[in-house]
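All protein chains but one are shown in place.
Take a look at chain A:
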Amino acid sequence: MDNLQELLHGFTIAVTVPHLVLMAIGVLLGILVGVLPGLGAPNGVSLLLPLTFGMQPVSAIILLSSMYWGALFGGSVTSILFNIPGEPSSVATTFDGYPMARDGRPTTALATAFGSAAFGALIGVILITFLASWVAQVALAFGPPEYFAVYFLAFASFVGMGGAAPIKTVVALAIGFAIAAIGIDTVSGSVRLTMGVDELVKGVSFVVAVMGLFGIGELLVAVEEEFHARAVSSKIDWREVFRAVGRLPRHGVALLRSAAIGCWMGITPGGPTAASFMSYGIARRFSRRGRYFGTGEVEGIISPETADHAAGTSALLPMLSLGIPGSATAAVMMGGLMIWGLNPGPMLFVDQKDFVWGLIASMYVGNIVAVALVLLTVPVFAALMRIPFVVIAPLIVIICVVGAYSVSNSYLDVVMMLGFGIVGYLFKKLFYPLAPLVLAIVIGDKAEDAFRQSMLLSKGSLGIFFANKLVTCLIVGGIALLLLPLVLQLARLRRKPAPSADETTVQDAAREKVII
């Protein structure tokens, strides 16, 4: 109950006119940087940081975190409308969001995404409010072997639960690992796989990869398949916004499951990206309409969005209580904390009660402000879909080129982005899944670091992955998921082989492979 009292005190700090104004400004700026190519939350927050030096720490963090919420929502907009994910964690939203928008239902897709994102964030904040100290303890239990086990679980869930042929998933993962290995290796400190190109020492940026794989790749497929009449006639209907949000409770199971996955991955250091991917994979397995995933299913939007925001929100807790930033944006905010004279760490909750609980209360209020503002903008964004394809296509190319260039003002990135576009096109043509490739690019190097750190700790013995209950459970779960397709196939062989497969199932499966 102590926490509840602190929270009420926090509300008295957060719900004041200046702070509400700051929230609205932050959210609007956030939506802007989320939608604009190549800016994204970390850049937006660092641009704003110098302005906050003269502010009270509470006001400053409220402004910055509101911007973060706004940017998260804004990132989903481009994922759904143009198939260009702004943040790694909104990649999974493209899988069903984009087909739904193309299908003439952009309003439904956006409203569903925002509604479920808000739900996820809310569960995340509630978790922080009531379980702060317990959560901090859980995060401390994670050493290198446990980190590796969590990443392993995320990869394995793709092999076991992804829609594509398991072997193709493994191939896509392997290519992703190779790309993630480019640049300086943390464990040996040496330069790898730069092939004599000095600029590659910085590694391959995620933004460059996804803009090419999704934005340009999708465009190439679209140009080839249906060059004519891609303009979508979407009615701007305010009521549909509320109807879509009102329909959410029907998917209660998916919402709760995704929020649970999100919170778990946010507390354990898996992070929002792994959370959204895992949630999507698991939803496809367990949803009754799982085989339609990838064609614009509502649950295919709900699952990644809820998990993403639940994880993004609960990841702020390790940052405050332990000083480990869960995301690039959290890292910038942590830099801000230090400059404001606060030290993230276990004592923050004791020394700086006003700051911590003001921030937590502002997360409740800030998310409500963000959802309200963002729902208001849905019809405006949805109207973008009316623009004919001949206008949108060059626009997407421009967005991708500018976005890739602005990551580090490098021409090489633009060339690589276009190269990834061709890779994305080939993947789609050959029914290889893009999601595991992206997942491996984003967390492949972390998984590798964690594995090699574990090997250093254990002096080369694999026994370290079975050294305690936590890590054993994670690893065994991962192995089980990995073997699942094999077991299922054996079981199918045991049964009498069906004379001819159901026509529609084959078609669905093929369609699914094309999109994911």
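Convention: a contact is a pair of C-beta atoms (placed from the backbone, for glycine too) under 8 Å apart; a residue touches a chain by one contact, two chains touch by 3 or more; residues count from 1.
One rule holds in what follows: contacts and distances are computed from a predicted model.
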Undisplayed chain, where the name is taken from the UniProt record, one of "Molybdate transport system substrate-binding protein", "CDP-glycerol glycerophosphotransferase family protein", "Cytochrome c oxidase subunit 2" or "Tripartite-type tricarboxylate transporter receptor subunit TctC"
"Tripartite-type tricarboxylate transporter receptor subunit TctC"
Would you mind spotting which of A:G104, A:G143, A:G419 or A:G477 touches the chain that isn't drawn?
A:G143
Identify the residue among A:G75, A:P304 or A:P344 that touches the chain left out of the display.
A:P344
Which residue from A:L49, A:A181 or A:A222 sits in contact with the chain not drawn here?
A:L49
Touching the hidden chain, out of A:L122, A:L322, A:I396 or A:L481, is A:L322
Touching residues of chain A against the unshown chain: what are they?
42, 45-46, 49-50, 53, 139-144, 183-191, 198-199, 201-203, 322-325, 328, 331-335, 338-339, 341, 343-348, 351, 408-409, 449, 453, 456-457, 459
